[in-house]
Structure formats: C-alpha cells, structure tokens
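Certain chains of the assembly are absent from this excerpt, and the rest are unmoved.
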Amino acid sequence: MKFAVTINEGPYQHQASDSAYLFCRAALEKGHEIRRVFFYNDGVNNASSLTEPPLDDRNIVARWSKLAEEHKLDLVVCVAAALRRGIRDENLASGFRISGLGQLVEAGIEADRLVTFGD
Amino acid sequence: MLHIVNKSPAERNALESCLRVVQEGGAILLIEDAVYAATRGNAAENHLRDALSRFKVYALTPDLEARGMGDRVMAGVTTVDYGGFVDLVAEHKNCQSWL
Amino acid sequence: MSEGTVKKFMFVNRKAPYGTIYALESLEVVLITAAFDQDVSLVFMDDGIFQLKKGQQTKGIENKNFSPTYRALDGYDIEKLYVEAEALAARGLTEDDLLVDVTVMSRVELGKLMDEMDVVLSF
C-alpha cells in the first residue's frame, strides 16, 4: 500500500517527528511504500543540517537522511514554511528537498493513506 | 475510519472531541501522551470504558512502556506496536489525527 | 499520474487563530488543494470556530489579520464550510457572529461526513 506522511512539528520539542519516523520504518519493513514525507509548519526544522544533539541522544535529522537514502524516500520541505523559519538550501540536510505545498496535496491524491503527525 | 489521538486527556480536549465524533465501526488509536487515557485509575477511565463498548480502542505499546505504564492498561484496550499501527492505518479506509 | 483524480479532502480546524499558526497554514493548504481541483470540505470544530469570528483586528498584536481570506474562499469554489453546532453554543456564538455563510451541523453529522472522506487533514 502507498502511504504518505505529514509532520507538523520540529525535532526534539515534540514527539511528532519520532513517531512519524518509527511509523515510516515499520511501514517499510512491512513492504509498504512511503510515497512522500512532507514537512510543514515547524516540521521544516527537521531538515536543518546544523543540528547537533548530545551524543547520548538520538540524531533525528541524520536518522531521516539515512532512512531516505536507504529507501529512496522523498522528503519534501514546504518552501513557504521553511523560509519563515530559516530553512534554506544552505542549511538543508541531505535527502531533503524544498518544494511547494502542492507536493502535499499531490501526496494526498496519489497515496492510499495520508497520516499526520503533530502537536 | 481510524482516529489517532496523541494528547493526554487531562491536559487537552482532543480525546473528548474525538469520542463525540467517532461513528459505529470506527476505531481509536492512542499514541504518545494519549496512552495515559488507556491506563487504570486515570480520570478519563469511565469515559474510555464507555467508548470501549462502542468502538475498538488501541494503545501503542512503545509509548506505554516509555511512560512506565505498560502494566496498567485497562481491560478491553488492545495494545499494538508500530507494525500494528501501520496495519490499523492500512485496514481503515481513512484516518484523522486529533492534533 | 494524479491527472484527473478527484478525492474528497476534509480540513478539520480545531484551533483558535493567532495563538498558534495552524489556522493560517491550514488555510494555505486549503487554497492549494482547491487549485488541484479536488473536492474540498472545511470543518470548524471546538476552538476552530473562532477562526471565523467577525471583527478581528490584529493591529494591537502587530500580526497579519488573515480572516478576510475566509471570505475569498468562495472565489476558489470552496463552498463546503461546516461548523459544529455544539461548539458555537459552548462559546456563546451564533451564525451571525461568523464572517461567512456556513452549514451548521451536529458533531454526529460531522462524524458521518468525516467517515466519507478520502483524505482528512488536521493541523
């Protein structure tokens, strides 16, 4: 089945990004396809290449980059939300791309299920 | 359809709003801080027990365990892991997250 | 690929404006979804009905008043606006207090409508 996922909160402050990541990994393990992960609202902060969590903590951004690389995930950051919050190409982590809100709508149309994670 | 709730019933109105809207045949999945709603002795217990007679209610085991609540789940609530979460989304025609 | 596909999208608005950005960023998705020629429904429940309150004046908080956009939805052929009856009553509001024409529904009716959707988005 084709899933799409939206994340509306940034890393660490809320559990949303953690839950979405574990959901995506479980879906992939079950052989489902993740059509797209769309980062909206503060969710765009998950794409910052400059994050550096304490060594004994999980690295949320790096974990998304790795999952994207392994499974060719399409991680899309909303351009308008990103500009508001200071995420641009120059601090965009690997595996993410910046694009328009239409990508969220398109994901909703093309996927069988769209699941939202937020606050 | 599947209703996903992630907020503690003592802090926010999300679960309460959800319970008023769920239709027959609907299912509720409690994740993150919402898993407290599925534990024995919490103030929303009767609320949820009432829901259990009408809908299937699930709670996410990793979130229960993180909060030290794995051994306090109310009878009638089904616990699932992330794989079960994925299955629930797949099995229902659509889903709504009560953020 | 998605050419020609029309899905039923519902946007569930449950949060007050200005305290958080969700109402505004939800509205932006609504407009784009309409531009994709999808079947769009907006639901205002709980504190979400405050988004439609007449008379918003944001000068004092130096923020942008985005409530006129709800009036413009009509121009994008977005006409399915549903408001929870119980939420209006619990806030001392009536339809006259709202910026736009809406269909007032009970929670149960809204629940039935939600069940029929293909995609439900909530911010």
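List of remarks:
Here the chain labels run A, B and C in written order, and each chain numbers its own residues starting at 1.
Definition applied: a contact is a pair of C-beta atoms (placed from the backbone, for glycine too) under 8 Å apart; a residue touches a chain by one contact, two chains touch by 3 or more.
Computed from a prediction, not measured in an experiment: that's the story for all the values here.
Taking the complete structure file into account, the protein chain formula is A x2, B x2, C x2.
Note that only the chains that are shown with their structure count from here on.
Separating the centre of subunit A from that of subunit C, both taken as means of CA atoms, is a distance of 25 Å. Along subunit C, residues 22, 118-119, 122-123 each make contact with two or more other chains.
Residue positions 8, 114, 116, 118 of subunit A are each in touch with at least two other chains.
Within the complex formed with subunit A, the subunit B residues making contact are 4, 6, 31-33, 62, 81-83, 85-87, 89-90, 94-95, 97, 99.
Within the complex, the subunit A residues that touch subunit B are 1, 3, 8, 15-16, 19, 22-23, 25-27, 29-30, 32, 112-119.
Every residue of subunit B that touches subunit C in the complex is listed here, in rising order: 1, 13-14, 17, 20-23, 26, 94-99.
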